[in-house]
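Removed from the display is one protein chain of the complex; every other protein chain stays in position.
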Amino acid sequence: MGCTATDVIGALRAGAAAVSAHRDELIQLDRVIGDADHGENMDRGFRAVVSKLDTAVPETPGAVLKQVATTLISTVGGASGPLYGTAFLRAAAAVGDALELDGPAVAAALQAGLDGVVARGKAVAGDKTMVDALIPAVDAAKAAAADGAGPARVLAVAAEAAKSGAEATEPLVARKGRASYLGERSAGHVDPGARSTALLLSAFVESRSV
Amino acid sequence: MGCTATDVIGALRAGAAAVSAHRDELIQLDRVIGDADHGENMDRGFRAVVSKLDTAVPETPGAVLKQVATTLISTVGGASGPLYGTAFLRAAAAVGDALELDGPAVAAALQAGLDGVVARGKAVAGDKTMVDALIPAVDAAKAAAADGAGPARVLAVAAEAAKSGAEATEPLVARKGRASYLGERSAGHVDPGARSTALLLSAFVESRSV
Amino acid sequence: MKKIINDPATVVGDALRGMAAAHPELLRVRTDPALIVRADAPVAGKVALISGGGSGHEPLHGGFVGAGMLTAAVPGAVFTSPTPDAVQAAISETESGAGALLVVKNYTGDVLNFETAAELAGLEGADVRAVIVDDDVAVKDSTHTAGRRGVGGTVLVEKIVGAAAERGESLERCEAIARRVVGQVRSMGVALTGPTVPHAGEPSFTLSEDEMEIGIGIHGEPGRRRLPMESADGIVAKLLEPILEDLPFAEGDDVLLFTNSMGATPMIELYGAHGIAERLLAERGVRVRRRLVGPYTTSLDMQGMSLTLLKLDEELTELWDDPVRTAALHW
Partner (left out) sequence: MKKIINDPATVVGDALRGMAAAHPELLRVRTDPALIVRADAPVAGKVALISGGGSGHEPLHGGFVGAGMLTAAVPGAVFTSPTPDAVQAAISETESGAGALLVVKNYTGDVLNFETAAELAGLEGADVRAVIVDDDVAVKDSTHTAGRRGVGGTVLVEKIVGAAAERGESLERCEAIARRVVGQVRSMGVALTGPTVPHAGEPSFTLSEDEMEIGIGIHGEPGRRRLPMESADGIVAKLLEPILEDLPFAEGDDVLLFTNSMGATPMIELYGAHGIAERLLAERGVRVRRRLVGPYTTSLDMQGMSLTLLKLDEELTELWDDPVRTAALHW
């Protein structure tokens, strides 16, 4: 019932497909309060992730996550590249060389990813960034794992919470990232990075690969 | 019943008012088959003509026409500046230093003006230029003068003929001036210079100054 | 219409004052009549090279005033040739004893006004010649038309003849070189949008999202044909073909390739188009020896571009390479 490297790869492929399907939506969100590239950046990065996975298939979940991290760092650019890259890098470190991840390991990976984003980007809750999707996701994941949930269930509650967290960025005034230049005018729009975080987690769940 | 310097000045002031009132129309005509400046050029020139006449009042019709010519040449620019300028210069030469102009003198002035435009611009009938308004105007003026018409009547028939001549430029394909670059696409639009010629002559008539 | 201006009637004068403030070491201006004159003019013993025409094509011509290029530029109202007295003022303000050469783009108004000025200046004893630039292959050259327009090639004429004048070549030599350049330069342009003339207040023509106008001039006049919008590859090929056929340019020719923005087409697109043109020319065996890429012959805020090809020989290449110190070209 643990989550293997193959499962993680399946989830990531699903994530890439979701990013691609929502590319234009993410561009639109970023167009309104940013610079209209988030969908393009994420799509470029996850296409690279997939094509890397087509040729190099790491054997542990941690190795997969690390390969994703370095691929994202070297292909996405912008703010989201280093932030997502760091998240995957820290998640990789958190899972070490385990061959299978159980519920608590998945929760710990999410926590490490969040910590990485915060360490690099210095955003706090309510700044209207991807952190606002990650914090509730991590909280929900840890609670479920503590209740004994397996990796699929942990991811499912995390995805659900990330979705609500992303939606809840709509009324916020941005204090980090490009949207912060708009001040009050950033309110009324969902943060693109929070949205892409929620999208990725939902896709991981829906892949049923985990 | 002859036409004095004062009459000519009155006619020119009326012409200037007409150009100003039709400035936007002339710009629009030129926008479609030219470069959108004919109304602006003519208005700039005739405002200068009027302000010159406010300070320097020549005493013969010929002197008035000559002052108009030099003013137009130094303020209008473009193709229409030298062409209208030459027309007035030749008209001035044609009337000499007569103190009053009779019907034949007005017709001769128009003929000289047309000759001047043709000498400079090399356009022939049907090239879709101001010449297409001037030729019928001169023909009508000469016929009326030959019939013994006075200056007012000569101008009236000239204006009428110029109006028809200008309207008749609509279907033509331009072979001179900027509109010629459009080739077949110049057909279907009235030539701005022919229109301004007709406008000026009508205004001279309506001024009842002549 | 949205423009950063105070009043359509003062646009040219306002720009001249800004130019004078921006480049005191290169040039001085006069506003009535409007003139842009090399700071050190008249330049004793050297031919005065003078150009001009309607405004709205900046940096043509004022941006090319300075050592090694124009001695003076005469800007008319937007898209309107200047008047003869303004040209005469430029001639007398730059009178050096070595004569003056007028570079005139082939438009009825420009030709009439500049030639009148040359005639009048001649009557006053000045030695003044005029050279007409007519490089636009989009227009059929025929005695039944106003002839080909002068477009991007004008910049090349001004640079090369400016270098000759700076070297102290005679008026005859300068005129001969100018005619040689005119004989060997060809251009063609495309528009994606029409320009908006300040006093007209709306675009000179309107294209839908999937249309382009090919064979346009620089005054907002519509072009030869309205065609479906294409990729950069397609557009560049459509500009290059008629140029290559016209002179014609042949395998083994050395050329200068000038890739010009009509104003609002940004450098990221223009460099892309330039790269394509270089590739197509290489495929033909036409050797690009010199290049100029940028917005040098513009049409206000029009989106679009033009290509200009000049056949080079050793002398023209050397004159092109000679130093130039102007607001828009500097080396």
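Order of writing sets the labels: A, B and C. Residues in every chain begin at 1.
Convention: a residue touches a chain if its C-beta (ideal position, glycine included) is under 8 Å from a C-beta of that chain, and two chains touch if they have at least 3 such contacts.
Model, not experiment: these values are computed from the prediction.
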| item | value |
| --- | --- |
| Chains in view that touch the one left out, judged over the entire complex | A, C |
| Hidden-chain contact residue, picked from the options C:Pro33, C:Gly63 or C:Gly194 | C:Gly63 |
| Of A:Lys66, A:Lys176 or A:Arg195, the one touching the omitted chain in the full complex | A:Lys176 |
| Which residue of C:Leu120, C:Met229 or C:Leu247 touches the chain not shown here | C:Met229 |
| Contact footprint on chain C, counting only the chain that is left out | 1-7, 11-12, 14-23, 55-56, 58-59, 63, 78, 192-193, 207, 209, 212, 229, 231-233, 235, 259, 263-276, 278, 288, 291, 293, 295, 298, 300-301, 303, 305, 327, 330-331 |
| Residues belonging to chain A that touch the chain removed from view | 27-28, 31, 33-37, 40-41, 44, 73-83, 120-121, 175-183, 185 |
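By definition in this document, only the chains that are shown with their structure count from here on.
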| item | value |
| --- | --- |
| Chain contact graph, described as a line, ring, star, complete graph or other shape | other |
| Chain at maximum distance from chain C, centres defined as averaged CA atoms | A |
| Centre-of-Cα separation between chain C and chain B, whole angstrom | 32 |
| Centroid distance [mean C-alpha coordinates] between chain C and chain A, Å | 54 |
| Distance between the centres, which are taken as Cα means, of chain B and chain A, whole angstrom | 75 |
| Multi-chain contact sites of chain B, meaning residues that touch two or more partners | none |
